[in-house]
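Below are the C-alpha cells for one structure; questions will follow.
One protein chain is absent from this view; the other protein chains keep their places.
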Amino acid sequence: MTDLETYRDRARMWLESVASRFGREARMGLSVEEDLALGRQYMAARHDAGYAGINWPAEFGGQGLTHIEKVAFDTEEMAFGMPTGYFGISLGMPVPILMRYGLGEASEHIAWVKERVLKALRGEEIWCQLFSEPAGGSDLAGLRTRAEPDGNGWKLNGQKLWTSWAQYSDYGVIVARTDPAAAKHKGLTYYWVDMKAPGVEVRPIKLAGGDSHVNEVFFDDVRLEDSQRMSPVGGGFGVAMATLMIERYVATDSGGFGPHLDLFVDLMRKLEINGRPALSDGRVRSAIARNHAMRAGLESITTRAMLMMQAGMEPGPEGSLNKLVSVRSRQKLSEMAIDLSGTGGFHFDPNAPQKQDWGSSWINAPTGRIAGGADEMLLNTIAEKILGLPQDHRPDKGVPFNQIPA
Amino acid sequence: MTDLETYRDRARMWLESVASRFGREARMGLSVEEDLALGRQYMAARHDAGYAGINWPAEFGGQGLTHIEKVAFDTEEMAFGMPTGYFGISLGMPVPILMRYGLGEASEHIAWVKERVLKALRGEEIWCQLFSEPAGGSDLAGLRTRAEPDGNGWKLNGQKLWTSWAQYSDYGVIVARTDPAAAKHKGLTYYWVDMKAPGVEVRPIKLAGGDSHVNEVFFDDVRLEDSQRMSPVGGGFGVAMATLMIERYVATDSGGFGPHLDLFVDLMRKLEINGRPALSDGRVRSAIARNHAMRAGLESITTRAMLMMQAGMEPGPEGSLNKLVSVRSRQKLSEMAIDLSGTGGFHFDPNAPQKQDWGSSWINAPTGRIAGGADEMLLNTIAEKILGLPQDHRPDKGVPFNQIPA
Amino acid sequence: MSMLYDEGHEAIANESRRVLDARMDKGRLLRLLESVGEYDQAFWNTAVEQGWSALAISEEHDGLGLGLVELGLVAQAAGAGTAGAPFLTSTYGVAHAIENSGDMSAKNGWLPRLAAGEVLASVAFTEGSSPLPTQPSVRFADGKLAGSKDSVTGGLKADIALVWASIEGAPALVLADLAAAKRVPVESFDNSRLLADIDFSGVEATLLATGDAAQELALDVLARMAVVTAHEQVGGAEALLITARDYALTRKAFGQPIGAFQSVKHRIAEMYGLVEIARANCIHAAASAGQPDFLVAAADARLSATEAYDTAARDCVQVHGGIGVTWEQGLHLHMRRARTLAMEQGNMLFWEDLLVEQITGVAA
Partner (left out) sequence: MSMLYDEGHEAIANESRRVLDARMDKGRLLRLLESVGEYDQAFWNTAVEQGWSALAISEEHDGLGLGLVELGLVAQAAGAGTAGAPFLTSTYGVAHAIENSGDMSAKNGWLPRLAAGEVLASVAFTEGSSPLPTQPSVRFADGKLAGSKDSVTGGLKADIALVWASIEGAPALVLADLAAAKRVPVESFDNSRLLADIDFSGVEATLLATGDAAQELALDVLARMAVVTAHEQVGGAEALLITARDYALTRKAFGQPIGAFQSVKHRIAEMYGLVEIARANCIHAAASAGQPDFLVAAADARLSATEAYDTAARDCVQVHGGIGVTWEQGLHLHMRRARTLAMEQGNMLFWEDLLVEQITGVAA
C-alpha cells in the first residue's frame, strides 16, 4: 500500500469518526445559520485533526503536504456531505492570495496576516471574493468600482454582484479601477477589504432554486489603508487572474456537482416505461451508457493529472473540460430523471442537496453552467488558450476605459 | 374538388403516362451523358404537354399560371425521379433573371432572349450560374474575377468555382468586379456569358461521393459585348441578390433531399438489435418519432405558405428553416440507418440516388449542408434578417476592395 | 389538416394576449411558488370572465361552441405569461369527455356549470410513470371508487375529477365528486398547479364509458389536452425567444451587444427554428381534432413543443448569464413551467412510443 493510500485510509477513518456529528444526517433540517455554526465547529475539529490547510506551509497553520494529499482528502470528504460549503471560496482563493500577495514587509503586518489565515482555516473568519459587477458579466476587466487616492490611503465606491457568502464574510479581496483613463485591463488595482467597515452594505440575492448564498455588495466611501493594497497600482488584473487560476486545480466532479450516475441507475431500477422495466428501454440505456463514458473519461483525465503531479509534471490543459462537459450533461440527465419518475417527479424540496436530489440538481444546474465561467467563456478559453484560435472581435481593446460606450 | 386538386390530378396522370420512358427505372444504369440526353427528351415532352415554365408568361413559352401550380407540379414530379436535375439551376435562377434583367431595348435582342428562354425550357440549352470563387466561400462580395472596359465592351479574366453543370452549359450568368477601388459590394457588375466563347475553360471537380456535377471555370480575356451587361455598372450585387432570393421559394423537402422516413421504417422492420426487433427498441423509436415530428412541422410550414400564397398573402420567413433543419437531421439519420444495418450497411453504390439509398444520402449530406448556404450562414440570416440581431463583426465593411488584406 | 387563422382567430389571439399582459403579475406568480395549496385565482377569474372556460363547450350546454383551434390560441397566450395554472386544460378535457359520453344527466348537470366556471375539474389518469395505465389500480364498483392517484394536477381544489379506473378488470372512465375525497397536498417546484395525492376510497362516481369505448375516449381526451398543453408550451417558448433576443440586443460585453457573438446569436436562431416547427405542428394538430390522423398530429405537436420549451428555458437562461438565475428576474418561472408541462399529459418516451405505434403498428 502506497503512502498516499495509507494517508487516504487514515483520513477516511477520521471522517467516519466525526460523520455522526457533522455529516449529512446531522445537517438534515438545520437552518442556514445553524448549519453554518455546525460548519465552524467542523472546521475547528478538522484543523485540530490535522486535515486543514493540507498543502499550506506549517508557518501558516497548514500541514506542509502536497496538492496530492489535499485532493485525496477532499475526495474522501466529499462523500460525507460535511458543512464545508461556506468556507470553500474563502480557503480556495482569497486566503491563499493573501498569503502570496498580502504579506508586505512590516513584521507586525505579517503577524496579522498569519492570524487571519489561522482563523480562516478554523472557520472562525470567512473571506469572500469581490470580482463580478452588474455591468461586468463575463467581462472582469469591465468593472466600474472605483478606488480613488485619499490621503495616504484610498476611498472605495461602487457595487459588486454575485459575491458568494458575503453576508457571512469578515474580509474580502476586491479589484477596483484606479485609472479610468487607462485601457480597461491596465487601470485596475487589487486590495483586501474589511467587510464590517463603515460604508459596506451586503444585500443577499435570492436565486432561482430559492436559496440566497450570493449577494450584492455596496461600497460607499469605504476607507482603505495603502497596506490593504495587494498589487502594484494598475497591476490588479494580474493578481485577479492568479486568483482565478487557483480554481483550476480545485477537486473536479465528473457528475457536474450533481447526483452520481449510480443514483440514476437506482432510480431507473424502480421505474417502468410503458409497462416494461425502465432499465431495459434503449433510451434509458443510451443515457446511462453515454453519461458513463463521458464521466469515466473526465475521471481518467483527473486521475492522470494527479499521477503527473505526483511525477512532478505539469498536467495537460484537458483538465479545463470538466465543468463545461459535466454540468451541461447533468442538466439534461436531471430533467430525464424527473420526467421518467412520473407522479413522483413532481415532489420538490428546495433545501435538498444537489448531489442527492434530482429536482435540486435540475433547478440549480443553470447556475452551475454560468458561475465560475459560463459555457461560452470556457469554450473560448479552450479555443484560444489551448488551440490557438483567434480572440473574438474586441471593440474595447486598448481603448481608454472611460471612452468605451456603456 | 378545387381547381388546384384537379390540376394536380391531371399532372399526375400525365407523369404516370411517361414514367416508363423517363422515370427512375428507365434511368437505371445510364451513364451521365445518356441520362442527360434522356433528360433533354423529357424536357421537350414536358413542354409539349404544357408543364414547362408553368408560372412564366406565355410570351416566353410559359403557361402563365401561378407559383401554386408550379409547386404542385414539382411536388408530384419529384415522386417519379425524372431526369430534371441538369436543368434545375438553369430554369431556377439564370433564365428567370435573363427575362427580368436581360431584355434591353433593341427588339432583335428581345427576340434573341425569347429564343434562349424557349430553348432552355425545352432542355435544348442549359444556363449555369457563375458566382462562387476560390477565395469567396460564403462571401459572395469578396469575388476577384475582373471585367475591364475593352473598347465598346468588356474583357473578362478570372476563375469561378462550384459552378454546377457548367460542363454542359451553353450560357451562364456571372458577377465580376469592375471597380476594385470601390467598397467590396459596390464594385460589381452582372453579365451573361457564352460558355462556348474563346477563353472559357471548364474543369469538372470530383466530389467526395465520386460524382462531378460541379466545376472550376477559367476566363482568359473573354470578350463581353456591353449588351451582355444585365446590371448598371457597379450595380451587380443587387441583381446577384435577386438571383439568390429566387431560390427561397423553390420546392422544399422535409427529408433534406434524402430518403423518406418511410424508407427508414421499412429498413428497421427488417432489422434486429441484440436479438429483439429494431422497431421495438426505444432508441430507434425515438429517432423515428423525433424525425417525424420535425418533418411534419416543416411540411405544415410549407403547406401553410402555399395556402397564404393562394390567399394572396406573403408567407412568413419560417420557410427559410427547411434546408438548415432537414439536411442536418438527414445526415445523422443516414448514419444510423447504415450502422444498424450491420453487415448490409457496408454495401455502397456511388451512383445510387440520394433519395432512395442511405449510403448515397450519407456521403452527399455534407455537400447539402454547405451548398446553397452553409448552416452557419443560414443561422446568421435567421438571426439578422428575421430576429434583428446584430451582424457579425465585419472588418471588410466599407473598405476599398483592393485594400482588404487577402 | 392544414389551415390559416382567420380574423376571428387573430382577434382571440390578440385579445387574450392583451388581457393577460394587463392582468398577469410576475410578483404574484413568484409568491405562489412558495405557498402550497394556492393557485392563480386572478387568472381563473379572467378565464371565466373572458369565456375561456366556455370556449370549447357546445352552445346547447351554454358554451361558445368553439374548439381546439380557439382554445389553443388562448393557451398560447397563457403560456407566454406562465399563466393558465391549472384548470384551463383539465376543465376542457373533462368537458370533452362528458360531451362525448352518452350520459345526458352528466351533460346537463355539469357542462353549463363548467362553462360558467362554477365547477373546477381535474383529470386523474396517470399512475406512476404511465399516463394511461392498461390496468388502472383505481377500481369502480357499486357507484363508488376505491384506490388512489398521486400528484393529480388541480386535485387540491377541483370539485370533480375524470378518473381512469377499472371495472371488473375492464378499463372505465368515471366522473367522481371530490367533496368526500381525502387529498394530501404535494409540494412541487410549481406549486400553483395544486398537485394532490387523492384517495378515492368511498367516493361516489358516475360511469361515463367502459372497455374499448373508454379506452378510445380517454386517449382522445389525453391527446386533446396534450395539444392544448403544446400550445401553452409554444407560447412559453416564444416568450423566452423574444426575451433572449431583446436581452442580446441590449446587454453589452467586451464592448458590443452580446447578440453580436455567434454563440448567442445562433443559439437564439436555433430557438426560433424549434418554436416555428412546434407552432406549425400545433396548428395542424388543433385543426385535425376528430380526424383519423389526430393522434399522430397530437404526438408531433407534443414532442416538438416540449423540445422547444425545454430548450428555450435552458438557453434563454444561459444567454442571460448571472441575472438569469435570480429569483426576482423570474426566468425560473418558465423553467419550472416547462418541466411541469413536459410531465403533465405524459413524458416524451410515452409520446414517442405512441407516435411510432400509430405509424408502424408496432407497440413498444
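Read from first to last, the chains carry the letters A, B and C; within each, the first residue is number 1.
As a convention for this text, contacts are C-beta pairs under 8 Å (C-beta built on N, C-alpha and C of every residue); 3 or more make two chains touch, one makes a residue touch a chain.
Everything numeric here is computed off the predicted structure, so don't read it as measured data.
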| item | value |
| --- | --- |
| Chain not shown: contacting residue from A:140, A:193 or A:294 | A:294 |
| Residue touching the undisplayed chain, where the options are B:63, B:90, B:132 or B:189 | B:132 |
| Sole residue of B:109, B:269 or B:394 that reaches the chain not shown, by the stated touch rule | B:394 |
| Residue among A:232, A:277 or A:395 touching the omitted chain | A:277 |
| Hidden partner interface residues of chain B, rising order | 132, 135, 137-139, 142, 161-162, 205-210, 271-276, 278, 281, 283, 331, 335, 338-349, 359, 362-363, 366-367, 369-371, 374-376, 379, 392-397, 399, 404-406 |
| Interface residues of chain A (partner: the chain not displayed) | 265, 269, 277, 279-280, 282, 285-286, 288-290, 292-294, 296-298, 300-301, 303-304, 307-308, 311, 316, 318, 321, 324-325, 376, 379-380, 382-383, 386-393 |
| Residues belonging to chain C that touch the chain removed from view | 261-263, 266 |
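Following the convention adopted for this analysis, only the chains that are shown with their structure count from here on.
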| item | value |
| --- | --- |
| Chain A and chain C: spacing of chain centres that average the CA atoms, whole Å | 39 |
| Chain A-chain B separation of Cα centroids, rounded to whole Å | 53 |
| Per-residue multi-chain contacts in chain C, two or more chains | 256, 260, 349, 352-353, 364 |
| Contacts with 2+ other chains: residues of chain A | 273, 281, 283, 392-393 |
